[in-house]
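Not every chain of the complex is shown here; the ones you see sit where they belong.
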């Protein structure tokens, strides 16, 4: 199996990367390398954006670990009231596009640097300094508010598999709760922490919307804004060079963090002696902590959703909270508003788009999870070997490749017939292939952190029965790792239903997906419709995650 | 080529035989063209895919490298890049429908057929400045009173704005003259720069030019009807049409020397080895509309105030400054393409 | 059947009317036990009788459903108040039946952590770690991770981790079950040495008869969640109150023969064994014969029984022979090494009077 996986990863991930790399070896490309790395421009093109990017990456990863870890602990390991509610709130922000967070920040903290209507605080007489309104600090905060839910999802999955025994042994040692949390619980879920921090790091460094909206007014460039700009202004080679460099930097970081989990240390928390789960009683802290968690949820999901919702109701994007109308949702066409466009729910393509989106999301989530599970399994079972390290690195890289470069590489590689295989050009299959590769990191990272918790003897005892690999996966491994696997699937699903670049570049669709419909509206300047679609997408994602939750509870009866 | 000479009527039977035509369009309004086209030519299925110019370029490049020829017509802007990456590389070819050959000005037919022109021009708030634009010379924007009060979308993020600055750089003499008019002395150009245009770009940046992520932000900041002391910004003239809907007071500053911005084209081109060559030509012909003032159903979707049709028969919106009166430079894809990277490097260095 | 708890303030551990239910199922029912400071209480009982549950309640990991537990006169848990003194506040150490080692720490890390928590200085910690590692014979393994050592080694790490901080109450849940006989003997006496040296009060669950007999100052035999008999080990062995206790303790296990009155004798089937007077007025009874009271081979003038040979194990120069009569297993002792093929017919002689007599329901008849 490792051989097959290597082949698959080579085709799906390495080949496109190599292609991108090769495309920077043309004379133009070599020139770009020089400009980026060794020219008067390299400071502004590479070093300063790199610094900003790394600050963001580390800051966001740290913030997400703290926030996501705290919430995961609260939901999984304590008797905080309304655990499911907090849990759901905590998974939401990742489903809300980060631009909504940036907009929400603006509604509150915007100052008069740009003119236009000021934010809530400024309007009420608080002077907001530039550093709080624009640049690194707000970008960091907005990104943490967006990505912490990713960390939450992964850490919660891992925490839910920490057996009571280990925690109780800590209690017997007389350790206080926080000591147990930091000394025992967090370290045994190190793989999840690594996974969460690498994903949030990658998310933060590749995020475009937040740094563009909040950073550009003070001329803060990150690698992602630079990269976007380079491609947007036709300087693809420079863009690719930046992307490759960013990949190299992140891969180095990942390499070192991987070493933390690839040594001899074991992180098995699901053992063959049955696993009870343990909940701490919070005592007097129950309600205060609940309030804190609920407040975080409010700020990070309810506020952005409100802003999104408001912007789908408000006819004027400058005045989000006045003159609300349902027109953009259900209005009849032909009137004054929206140049006579009918409401979203009257758009005949909506239903088609909805189904196309669901199909795409579900198919890609499944293919990605299957491949990701196999990869994660191989990485975990061959922990510390060269094979595992290589696979783990490679499976992480696609996250940082700009979609447009990735898609272009796919067309170039699979557009033409290869040997006996027909050309995949424009087919759904090609899209699925590319999307699978592109989203692989979510699946692999989410999977490996929970797989590593399952002690080997549980699987060995299944092997002895003569059960095949597949049978073991389905009946033993998956049920035990279900929470992490579903978490990965949801992340992939969310990413996929929002993705635009891959879809338009790779697929000549007869029926568009929602993100294309949203793009249509947005390109016409009808942000209300686009925001309404974003909300529809959000509802789909939420439904998917609730479904996953139900499924998980059915499979994990033993944990109750 | 033989097909290039055929009239629309002659193309129809060939096109019907081909059965369909695929077009990548920068505007989603292609959907309305599709309806009109399929009504006009039953039997030819138009497949419109909306995609930004950048993605069109990336996709066509990648496809053709893989030997795939699936798209027929490209409708896109970003002409300097198109010129460089597609036209010069032979990935697309120019086609001028015989019907238009006589009607269009020559500059709209070469190197690529221009369908209409959009703008990036200096806009101000007519509610705050009821007596007309507060700016009459571009150089005023480099003075302290406009410090931090000029907005544009980051030209290192968006091609059109980069084109705007490039165009300014490409007019050193006019810029030098305007400088003299404003400051009463000859301009001194820094030794590392070429000409007054580049000096202007530098001075503008150093006067705390505010860069933002998208034009919506510019519009909101500049146009807000209630604002007391609003900034000015370079943005799209046609956004003025949203004034009422959004509560803006956007107006173009037309009396600005030497120019208030640029006009940039949206072009139509035929992809190399297009699978439906006749239908592709028929579609391009169709998209120029009929001879009515609105251009008929084929052109109407694109006939918005502030954008300009290249066809003379199509009348512009009465509220807009007519094309001839608009004090903007029209970009030249080839020249811009050549100068663009230098300006790009300049603004990168200025960040 | 059960000793009333001595109500003494100085009882190190006092368990009163303790009950633990898991849903419908009652794992511990109405347990009353008190032991003084320095006692070594051994809990024995069949698998699933509630020993671990009792231990976990003593440790403060599980709240009682009702009843209470006091340490040194202070109530630490009760059915009403739940866990009053938290596990960490009891100064108790528990060796988990499942070991519960921390997989991400090395052997020495596992031992060090509780010491760190207790705020020991680095130097003291290192000394102590070295001491317990040596004491348990696992010094060479100190840098390995739990996944890299054998079951018995893991068990020893679990012990080391628990005793290292010198808690005042030591709770052991089958701590030596995975060790070999030789090591177990050593460990046993070392644990006793620690127990005596520190004056800690220990509660110890074991299935090993010899451990129970040699270590215990008090033994509680649990059956089905309830205390069947509580007392000193030798008392329990010599004067079991019930057949349950009688058959549960002792190496080799004692034999219980169901007999019924035939004339003035109590007969096992047709074989008269003992005077009917022993059973008082009861028509049916059970006779307790120790293995050493039954010889292999006929003995002149003693009742004899033909049984089918099952197995033989040499023990202290004799051989412990097990044979079956119908469904009944009878264990007898033979001199020297004795063996036969399974199923062979052998004769058993009842060379002494029964050691005790019980009713058919299992209560002792005195």
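Per-chain numbering from 1; labels A, B and C assigned in written order.
Throughout what follows, a contact is a pair of C-beta atoms (placed from the backbone, for glycine too) under 8 Å apart; a residue touches a chain by one contact, two chains touch by 3 or more.
Nothing here was measured: the structure is a model prediction, and the numbers come from that model.
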Chain copy counts across the complete structure file, not just the copies drawn: A x1, B x1, C x2
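In the analysis below, only the chains that are shown with their structure count from here on.
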Overall pattern in which the protein chains touch one another (line/ring/star/complete/other): line
Chain with minimal offset from the mean of all protein Cα atoms: A
Chain at maximum distance from subunit A, centres defined as averaged CA atoms: C
Mean-CA-position distance for subunit C and subunit A (Å): 55
Centre-to-centre distance between subunit B and subunit A (centres being mean Cα positions), rounded to whole Å: 35
Subunit A, residues touching no fewer than two other chains: none
Residues within subunit B bordering two or more other chains: none
Subunit B to subunit A touching residues, read off their complex: 22, 26-29, 31, 47, 49-52, 54-55, 57-59, 61-63, 65-68, 70, 78, 80-81, 84-85, 148-149, 151, 154-159, 162, 210-213, 216-217, 220-222, 224, 226-227, 229-231, 239, 242, 245-248, 340-341, 344-345, 348-349, 351
Contacting residues of subunit A [partner subunit C, same complex]: 165-166, 168-176, 179, 183-184, 187-188, 190, 264-269, 271, 273, 455
In the complex with subunit B, residue positions of subunit A that touch it: 35, 40-41, 44-45, 113-117, 209, 212-213, 216-217, 219, 221, 225-226, 228-229, 231-236, 315-319, 337-338, 404, 407-409, 411-416, 423, 425-426, 501, 504-505, 508-510, 516, 519-521, 523-525, 527
